[in-house]
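Of the protein chains in this complex, all but one are displayed in their positions.
Chains here go by letter, A, B and C, matching the order in which they are written, and residues are numbered from 1 within each.
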Amino acid sequence: MELDQYDNPSIIDDCSVPPRVSRKSKPDPAIVDVNGLRFGSEKVVIIAGPCSVENHEQLMETAKAVKSAGGMILRGGAFKPRSSPYNFQGLGEEGLKYLAEARAITGLPVVTEVMDTRLVELVAEYTDILQIGSRNMQNYPLLKEVGRLRKPVLLKRGMMATIEEFLLAAEYILNQGNEQVILCERGIRTFETSTRNTLDLSAVPMLKHLSHLPVIVDPSHGTGHRWMVPAMAKAAVAAGADGLIIEVHYKPEEALCDGHQSLSPDEFTRLMTDLRKIAKAVGRDIY
Amino acid sequence: MELDQYDNPSIIDDCSVPPRVSRKSKPDPAIVDVNGLRFGSEKVVIIAGPCSVENHEQLMETAKAVKSAGGMILRGGAFKPRSSPYNFQGLGEEGLKYLAEARAITGLPVVTEVMDTRLVELVAEYTDILQIGSRNMQNYPLLKEVGRLRKPVLLKRGMMATIEEFLLAAEYILNQGNEQVILCERGIRTFETSTRNTLDLSAVPMLKHLSHLPVIVDPSHGTGHRWMVPAMAKAAVAAGADGLIIEVHYKPEEALCDGHQSLSPDEFTRLMTDLRKIAKAVGRDIY
Amino acid sequence: MELDQYDNPSIIDDCSVPPRVSRKSKPDPAIVDVNGLRFGSEKVVIIAGPCSVENHEQLMETAKAVKSAGGMILRGGAFKPRSSPYNFQGLGEEGLKYLAEARAITGLPVVTEVMDTRLVELVAEYTDILQIGSRNMQNYPLLKEVGRLRKPVLLKRGMMATIEEFLLAAEYILNQGNEQVILCERGIRTFETSTRNTLDLSAVPMLKHLSHLPVIVDPSHGTGHRWMVPAMAKAAVAAGADGLIIEVHYKPEEALCDGHQSLSPDEFTRLMTDLRKIAKAVGRDIY
Partner (left out) sequence: MELDQYDNPSIIDDCSVPPRVSRKSKPDPAIVDVNGLRFGSEKVVIIAGPCSVENHEQLMETAKAVKSAGGMILRGGAFKPRSSPYNFQGLGEEGLKYLAEARAITGLPVVTEVMDTRLVELVAEYTDILQIGSRNMQNYPLLKEVGRLRKPVLLKRGMMATIEEFLLAAEYILNQGNEQVILCERGIRTFETSTRNTLDLSAVPMLKHLSHLPVIVDPSHGTGHRWMVPAMAKAAVAAGADGLIIEVHYKPEEALCDGHQSLSPDEFTRLMTDLRKIAKAVGRDIY
């Protein structure tokens, strides 16, 4: 009996990292290139936008505000996974069209979530990055389907997924031939209830240690509180994140979802200034 | 039925914060002064040292290394809470004497843990800050006992404690008249096993929002991996921490406990340089 | 400030239960009838069979053993959600055909998992109950799709799902018009690692209190240890479960998955005897 180990942590074995995502198989960081924005490079990429596409004005105004503040990619949900069937489920294809229009107007690439294997092709037509949401991290048919694309995939960590399971989910995508995967820590579920989730920033150095894939952080879902987003966004960059995905709404108080965790354009503009300082302090820069 | 709330986070009610620790009762941050080092001020305070006091040489050599790298306070355990009765339990009073000697040699104030109500007076004679460890966060007789002192107390968050329970534990100390309490986030227990604990950095802005007490972070216990400590130490300062407590050992590979999560003097020296940059980036400084 | 509430538990509000699954909307328990086996009645229903359909012999031999021991419904996976893409993914449609053959031979209705919206129709042709697995509990397009069927659905609780989220997932199915939903507690993810999951038997009385839907328990996934299955199966019936779903394999030591948590036919036969005694002790019976 090795009694000395009682107070020691359990250590993830490098050997349990699946081969295609493992840093062992590819010691240099993978770069996922989205219209010249290089996730995994020395530049930090900031994605911002509303939780969901609500209507034409909301998306266009928010997109312009994101662009003007220095955001690089626009987020916005057209198909929304909501806990209740009675909540707003998203605009569907109409939302995708608004996203395409916002891209045309602002020049920002867009990222949006896909939830259904039957809609992967449709969503891929409209978007620059396909997002797999937290609830679908282990939706294997969906992972295989986006693995058959040759487009970047933003894979969010399941709220109850271990680091090992997260990497195995990414492996499903790479195993189909699509190597353009961006990992996203967005908070895990714990006993703590003062925050919406517990943002596990340790996942950033851990994932970058075990895998060559780029890693970004979602401080909006990770905390659930607008006023906490700046602190945790800065902490994420200090911890080594390759990017952030932040909820911004031109009128947070009127948002159909996640208004309480969305920044206003002014708040986002101020945050961008602060983030540049942090990026510099860790020897990086922001696009 | 308020269906809209299904996807909303649970929000801690300011009203559930107990009165003496609440920021409402004292809008300005409390300053806990330890020999002129002011926790809660614009200066960030770095505590460093070994997990446990092992012998004379180990402590003196480590203390000098901490001092030389710019550490401000020396940590070291004389009474150790170990999961197994067969693990090293600490040197007891002999350890306290070594700490006093290290303080005399280096000029560094010292912090050490007290676990037993019967030993509070003894430990208080030797140390500048008394630490209440994670396992004793809800040891109410002990909280009351250190509450009767007029010495700073470093209260570590229980690995299973909510933010609300953490503040209630601090309230036990303040309620006895001792207002010199420093809160310490040191990682919570979750389902994730790749790290020793899940360092909940969101606790930093949350605690500072709800309470006027200073908040520090322990990235060593929070991660359990030496190589992750720098990333998480930087993230903690970026998130707004008023200080850090870091395990440093002059020969980590020979440590009786926590060697795998202890920095060498060289690693600690490099980290101090990096931390100054982060502190500057958030408008603060390090002593 | 209501200080008295500090030590009180948080209480789920009856009002937060969605309307169609709520017991308030339908005070009598719903009966889900599968070929005359009535889930939710005074009779306890036992489902048993292998984790996955591996080959013809394995399924037929196991099905006969289940039948002979008194099992009432046959389980077996044709499409398997596996954490790693390199694990056995199931036989697919070939597996469905074997299930149909096993039903023809033994007369046992069958239940199998569906993971992909595109396969719902196909799976529904072959099976008596469609299972939505733990990882897909919040796969809303899939929930809607099975909601359009008029066939029983066995909905497993997500390993990270609260009781409230579980009921909301069921509501998605009922909201499409399919009221034949059987809820299944199968263990949640916690910090404890000695068992595969933590079987939350409190969910049985809680779900039956809040909803009119029948509730069954999966002690095989809930524990991950063959030797613990009998104790927890008995506990589940004592707690008021309307049924059990148990992994049985004719040669557990040769199983392609979950062998360590599968009962042999002899073990299952003995368990059936013990379960009848427990069912009697709580005023119920087993078919």
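We take it that contacts are C-beta pairs under 8 Å (C-beta built on N, C-alpha and C of every residue); 3 or more make two chains touch, one makes a residue touch a chain.
Model, not experiment: these values are computed from the prediction.
Though it is not drawn, the left-out chain touches A, B, C in the full complex. Looking at C:Arg186, C:Lys234 or C:His249, the residue that reaches the missing chain in the full complex is C:Lys234.
The residue touching the chain not shown here, chosen from C:Ser22, C:Gln58 or C:Ser83, is C:Ser83. Considering the full assembly, B:Arg135 is the residue among B:Lys26, B:Lys64, B:Lys97 or B:Arg135 that touches the omitted chain. Contact between chain C and the unshown chain involves residues 3-4, 6-12, 82-84, 86-87, 160, 162-164, 188, 190-202, 204-206, 209, 222-225, 227-228, 231-232, 234-240, 257-258, 260-261, 274, 277-278, 280-282. On the side of chain B, touch with the chain left out of the figure occurs at residues 18, 81-86, 89, 115-118, 135-136, 138-141, 158-160, 165, 168, 171-172, 175, 189.
Across the interface with the omitted chain, chain A contributes residues 1, 3, 6, 15-16, 18-19, 160, 164, 168, 189-191, 193.
Assume only the chains that are shown with their structure count from here on.
Contact topology of the protein chains: fully connected, every pair of chains touching. For the touching copies chain A and chain C, the fraction of interface residue numbers used by both exceeds half; the interface is of the same-residue type.
Remark: the per-chain Cα centre closest to the mean position of all protein Cα atoms belongs to A. Between chain A and chain C, the centres computed from C-alpha atoms are 33 Å apart. Each chain gets a centre from the mean of its Cα atoms; for chain B and chain C, those two points are 46 Å apart.
Annotation for chain B: residues touching 2 or more other chains are 3, 6, 164, 190-191, 193.
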